[in-house]
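Every protein chain of the complex appears in place save one, which is left out.
Coming up: chain A.
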Amino acid sequence: MAAVTAGSGSGSGPAGSPEATGGSTGGGGWRRPHGPLQRYYGPSTAEAAEASPDPTDINGPHFDPEVFMTKVRNECPLGQLLAREAALGREIRALDSDMQTLLYENYNKFISATDTIRKMKVDFRHMEAEMDDLAANMAAISASSARVSAALQDRHRRGAQLAGVQALLRKLQALVEVPGRLRCWAGTEPARALRCHARARAVLRHYRHLPSFRAIEDESHAIMADLAQRLRTRLREEKLDPKELTECVEMLLQLEEPAEELSEEFLSQAGARLEAELAALEAELPTADPSGTATTPPPPASDILDFVDRGSSAFVGTLCQLASSYRALFGGDTGRLEPFAAALATRYFALLERRLALERGLGDTSLLVRALDRFHRRLRALLELLPAGADAAAALVARAARERVDRYLRALQTFFLGCLGDVRQALAAPRPPGKEGPGLPDLLATLAASVLGQLKAVLAYVQLFTARDVAFASLPYFKGEFCVTAVREGLVVAFVRWLCRTARGFADGPAERGAPAAPPALLLLLARLCLDYENSTISYILTLTDEQFPPQDSGPAVTPGPALCAEARAAAQRLLDHYVQVQGAAVAQMLRKSVETRDWLGTVEPRNVRAVMKRVVEDITAIDVQVGQLFEEGVRRAQSSDSSRRAFSVYSSSRAPGRYAPSYTPSAPMDTHLLSNIQKLFSERIDIFSPVEFNKVSVLTGIIKISLKTLLECVRLRTLGRFGLQQVQVDGHYLQLYLWRFASDERVVQGLLDEVAASAAHRCLDPVPMEHSVVELICERG
């Protein structure tokens, strides 16, 4: 009802709207015009309603009472029908009462609306007259206004003219004041004076034909010249920091001083400053000592990172700043700047190089890498100005890295020599009886492991140079050449080569020319080490290196692994051969002395095996143990020990009469040769000092061959008595008994001992051999 009263109170037109909202239930006619809108805003519901008109919807537009009735009758039970009927009745009654109320209300409104319209008609008539009045008044006003403005126009023009004159006069005033201001500012604020002068200058120049202006111009010129003079003095004499310098030169440029001259001044001033920076850096370096007398310069005051830091922040920073302001000041013409900067940069590089050279020890590589990295980064800004320096800088970094790698190589070598020294000491250390020192396998394992560990550590250090976060690692040098030439070839391959060479050196070098010879155990150890390198270590190291430092496809050629392996194998072979020779020579020496020093003619009947033979067997047994610690057993010629034993006994029992018979049959001197020659026809030629294989049996065979051949040659140089021959016989049998088991082919031992026996018989004045049973008895007893 509030809406109704408001509507009636205002008397305005749209009175139906509150009804439309208030009584939506019965307002079917009102809703009609809203249909399109509703369709527009809610098309889905409208369309749904239109698509399937439901005749049973009692509120729907398509309601069909017949259908509805049929449906209800068909579907609903009686109780529900009754309830529905009651509900419908109630609803109809309610609707009726609503309708009556609305009818009543609308009637009232209609009456009040009629009243309002009637009242309006009266008012409009009155208003029309007033409007006419107003129009007449307005016409009068505009006429008088036109008259007024016509009267005022002339005065307005004169006023405007006067204002213009005043402005001009003010400008003139400012111009007149210029010299004063300039004078005032020139001392304290040259920049402001310059701005002022710049503003005034054009005008002054324009009106310079007027004497008064000329005077002003001249005066200000004089002031400015004075200012320029002062600025120049400042430029020349004072120490200016780069910013002041730039300002100063900029002002001078504005004063139209010759740019050429200024740029020179600028550079010399800048040069002085940079020189000072360099001198400060140089002061940290020890004085260059050309004579090289100072063998150990004192350690640098600060570490390399600090040095590079200072150098880059002070020198490089200043240089960059100066170079960029130079560019800003003098435009793109860098013809003068470039050589200037290049010269200074070169000196800086030289200083840095000297500082790097001081990094003698291995120090902290990460520090060095960081220092180089910083250097390289800071330099980038400079390099934009100075493209020529890029190569020099990259070369500097590369050299430093290369130098470091070389130093690592030397350190590795020293380390290896140190390890070798330890091994030698361990080998030479006197051992308390009954207490074994560290065995050869342990020593070998320790040596190999520590060398490999050291190599890995070095590789890890060197890898810092190619780390991802290091700026210069992206240089092409560090991607390709550094990995291949410096690290793989220069460090890893060089080390392995050096190792092989060093090892070989023990076999090739000193043995005979006085220098202390390497102990045989060391030769054996190194032979095994080299062999292990050939078998696995080299390929492992190379794989590791290639992983950590991937080689470029198009990079320089690398040493292939097999070539290195071949070197290692050659070294191992040489060492092992040398080991055989040294050990063989030791035993041979013993045998030679024993044969040479004995009086074979006057000796008594043998009762024992000579002590030296026992010693020989002992030594060879010891060598067998030693070699067995490091090398595999190896293959003997296919003979079971059982059968060889039998063959041996058959041989030894049949030998004595069979072999010696012809040699002391006076009638047939030729038979001996015949026999031995026939025997030789069937035996292979034995090379005494021949390369051995990498196994115990082969090594031992080599040593035994050398020893027995020596015995043979020595016996041939002597003349024996009967007992001398018998002694040789006993000794030979003893050796036969104990040495066959060490040799790869016992026939070698047997053949050589046969020759010894035959030669002894030849060299005997009275060749009566001992009963074989006695020989056996003596040997068993001894």
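What we mean here is this: a residue touches a chain if its C-beta (ideal position, glycine included) is under 8 Å from a C-beta of that chain, and two chains touch if they have at least 3 such contacts; residues count from 1.
Please note the rule applied: contacts and distances are computed from a predicted model.
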| item | value |
| --- | --- |
| Chain not displayed: protein name in its UniProt record ("DNA-directed DNA polymerase", "EARP complex and GARP complex interacting protein 1", "ADIP protein" or "Cell cycle control protein") | "EARP complex and GARP complex interacting protein 1" |
| Candidates A:253, A:329, A:411 or A:585 - the one touching the absent chain | A:585 |
| Sole residue of A:273, A:696, A:709 or A:733 that reaches the chain not shown, by the stated touch rule | A:709 |
| Contact partner of the left-out chain, one of A:601, A:737 or A:774 | A:601 |
| For chain A, the residues touching the chain missing from this view | 511-514, 585, 589, 601-602, 666, 669-670, 673, 676-677, 680, 685, 687-690, 709, 713, 716, 719, 721, 762-765 |
